[in-house]
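Yeah, one chain of the complex is gone here, protein chain that is, but the others are all in their spots.
Naming follows writing order (A and B), and every chain is counted from residue 1.
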Amino acid sequence: MAEGVLKEVRVFRPKSLGGTLRLYTRNPGALLYAGGTEIARQAQRGGGRPLDLPQKVIYLGNVQELNRISRGQRYLDIGSVLDLSRILSIGRNVLPPVLFETLSAIATPSIRNLATLGGNISLKACRGDSLPALSVIDTQLELRTAGSTRWVEVGDFFDRGNLPDLRPGEILTRIRVPLEEWDFAVTRKVGGGVGFSTSLSFAGVARFPKGSIEALHFCIGGLKDPVFRMTVLEERLKNANLPVPSKLTDTLLRDLDDALADQVDDTAKGHYSRATSLRLLRCFLEKINIRSLDML
Amino acid sequence: MQQFIQDITPKRSLRATVFRSPFRKGTVTAIGKPALPRGYFCVGHRDIPGASVLSYAGYSLPILAKSEVRYLGEPLLLFCGPNPQVLAGLCAAVELSYEEEPPVEYKDLTGPYREAQIINLAHGDVDLAFSLAEQIVEGEYRTARQEHYYPDTQGAVADWDGKSLTIHAATQDPFGLQLAIARCLNLPPRKVGVVAVPIGNSTEGKLLSSFLVAAQAGLLAYTAKKPVVLVYDREEDLHCSPKGPQFHIRHQTALDQDGCTMAVRVQIFMDGGCYPPKNSEALHRAVHSAWGAYQIPNLEVTGRAVATDFPPIGPFRASGLAQAVFAAELHSSRLEEVAQLDSFSWKKENLVEPGRKEAPASALAVLEEVTGLSDFIRKYSAYSAVKKRRKTIDQGAYPLRGIGLSLARQGEDGQWADLHNIEAARNASAMKLVLEKGRRLRIYTSLVDSAMGIHAMLIHRAAELLEIDPRKVTVQAVDTREVPDTGPTILSRVVAVGLPLLEQCCRTIQRKRKDGTPPIEARRSFSTERLHPAAAGQAAGRKRKAGEDAGEPSWAATVVEVELDPVTLRSTCRGVWMVIETGNVWNRSTIMGVLEGEILRCLGSSRLPGYAAAATFAMPACSSNDLIPSAMELPDIQIHLMESQGADMKGFEHLPYLGVPAAYAAAVCQATGLYVDQLPITAEVIQQCLET
Partner (left out) sequence: MPGNVIKLRFTLNEQAVLLQCHPGTRLLDVLRYDFGLKGTREGCARGECGACLVLMNGVAVNSCLVPAFTLSDAEIVTVEGIHNLKSFADIRKALPESDVYRCGFCSSGVQVALAALLLTDPEPGEEEIRKSLSGNLCACGNYKGIVGSVIQRSSRKRRYGRRRIERS
């Protein structure tokens, strides 16, 4: 369409999930818009002109079912278009600490008042923010069409091209966060300042009753894979006695280093990401050692 | 509420947009303008009635490219009209044919490149000294291009009424702008009126760049015969406006068997960009400050501005000075290691002039004061001891700390930005004061209000001298038709020129007050020759001598303490201490606020990624957070002003730019045990140093 003419943009504003799903089935090319912070950022055209939006937009902000949080004994279900500030307002005693700290560090207060967890998971520019924390606590994502529902783990949400692997007409509707207790949790955000996207992030959780590791998960964000987890390494740490022997740590780091070679570019930033990822894991294991001693 | 350029939208005004080159380097072979709807106008290179190249302070910049394109986003056409959407359509409809050339990607500036300017400076016998040296210490230091990041993007509002042009502009030099627009439109200057709008913290980015956008707006208004508003978007401004140049500086120091300096050889390469200045003040200052604050018996400095395929450069606060001092101070930290002295002791020893026992008193005083305030010597020793015991930096669980000290002076060549070229083009600087009834004073000056608190400074000084209530002192709106030309608004120039003019006017009013009744008017001016003999001399071809003083400098010693996270290698600043010897100071709170803000900005530019020229418009220029630190990064900043009673106030706004980066770099070097030789120092840079 010629630049000189304002593009016709039709905005749908459904109020129910059922209505949204039916609408999306009929309009598969429509843009799903919730907080829209990243979309709006990329759609700026300057000169006081309207945002560059596609012809059809489905605004999800009024859809009740996507704007709720419900809490059960084992899970917290978070609507995909709930803004980050609202999620954080539940409090750090309810949200898993690793998720609370991660969400608190995303962008700025005003961005968190608009940005949604669903958007943060789906959009490439935001990948490094919440995915590691969600992955390590085994978060599940509900994907629905007008006629189906399925649940996937965070790590399985992306296809080989690292884009959300959604079927036609499918929408991310809920994020199910397990309310498990962990003995130790850490999240680190590296770079990005208070800007939009993190350059690198790390999340790790561990459970170690009686001086040996019962479960340990760690995940690195900001690499080529949206969710970089090495369950092979996690398995090798299972049942390891604490403190983790330095030989085991060195072996794990070597293996991680080999795997990271495919995850970064051969640039200064890539070298930094690779080296820092190793340091983050080492630091995580060292802190577990110290915490396990404190628990004696 | 303060009104910035984006807030000025006269009735019936047309919006404007710039059609820019989508490629970096090449030649436009044909440019097909679209058919214009009624009420829309287009201006190309051929439509410029007068001078098509802006010349200012030694810089030259085409208003619109004729056919040769030298940088991404170089302006090619201008459009204006009522609807921005239609303007965008017109830009999209331009048919552009061009032959693109691959720009040369510069890895470093050391050549071979076309040289735009060479400056040589020497005294003593450097070759002999090097041949006798016991040891030679070498270092290479790099600084990046600098983005001004003024909060208000470039913009101008122009209106041609058939007889004269009025331009509202966010500019630091209204009369300079008036001359530039008059030349561009082939009008007598009296037919161009410039109304200066308040500017945000510009770091001297509202000089040359403001002329460009105002010339573009003026051309459109002249063509359309209607008011035209042209304001650049942030992306456009980041991509396309001139930047502070990058530098590459090589130091070689010849030492005797005691580790004392025998000779210094310095090679300075400055990136002149694609339109390199023929007579660069920044290079001049870099050459004259290449050895820092120290006495060197044998010295040879060569400065080269080289033409590159990078975007254009323009004035930047302390440009040339800051980079030279950074290199000199960082290099001196290596010499300190060879001499096995701490930073404070080495500086004291090397400030001494041959034949004298004591270093300049002011320099010693600021050094001693800052080391005491910051507990520098104790911390330096402690951190050095930790560094010696440490094996590697990236395997520890404890933070890494370091502390750095730097010494700098502002004055001589650094007294004000681009003075020589500006002053050579102007005849005089003037100011007028009028004491009205009711003890009200009005100040008439072309000095623009800015983040530096210029107007507040003038108001308080006048109120103090005339013993009137500062609330009754106002500065007349800066309109070139109503105020005299006091010259460009640069803080140290205000101190050196503006304040003396104000003081003279006040004295005249005091005299006239005894016999006269209000209104009482006083007008004073300084000629260029009286103002700065060197400038007049330069205009006549006289060469400056090496190390020639033009007046007492202001000294500053800076200490920066940092802590690095051994996992992420990211630094936080634990504290900054700065002691400045400034002469007599009034309006202290304004000055302290300015210094604190500038220190924070300099810390930001020392450690944040900063600006990198993008290859295409599709890539974002850079994030604002890469340039400006946020409220979450507030170190403890302590500033102590050492006032010399009886001495005039001296310029100081360059001192944070001279002191902070070098002290920060020295602190990081101590914390990491690495030789980090570039700015900015990001975690990625530290990682690179670790791997090499």
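We take it that a residue touches a chain if its C-beta (ideal position, glycine included) is under 8 Å from a C-beta of that chain, and two chains touch if they have at least 3 such contacts.
Model, not experiment: these values are computed from the prediction.
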Seminar exercise, completed: The one residue from A:Gly48, A:Pro178 or A:Gly211 touching the chain left out of view is A:Gly48
Problem set entry | Options A:Pro109, A:Pro178 or A:Gly211, residue touching the unrepresented chain | A:Pro109
Exercise. For the chain left off this view, which of B:Ser52, B:Gln117, B:Gln178 or B:Asn201 is in contact with it?
Worked result: B:Asn201
Exercise. For the chain left off this view, which of B:Leu14, B:Leu335, B:Ala451 or B:Ile686 is in contact with it?
Worked result: B:Ala451
Problem set entry | Positions on chain A contacted by the hidden chain, ascending | 6-11, 13, 33, 36-37, 40-41, 43-44, 46, 48, 50-53, 57, 59, 61, 85-86, 107-111, 113-114, 194-196
For this session: By the contact definition given up top, give the residues of chain B that touch the hidden chain.
Result: 1-4, 6-7, 149-152, 198-201, 233-235, 450-451, 453, 593-594, 596-601, 604, 620, 623-625, 628-632, 634, 637
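Here, only the chains that are shown with their structure count from here on.
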For this session: Spell out the part of chain B that touches chain A in their complex, as residue ranges.
Result: 15, 17, 84-93, 233, 235-236, 394-395, 397, 566-570, 608, 623-626, 630, 632, 683-685, 687-688, 690-691
For this session: Within their complex, state which residues of chain A touch chain B.
Result: 2-6, 44-49, 188, 190-196, 268-269, 271-272, 275-276, 279-280, 282-283, 286
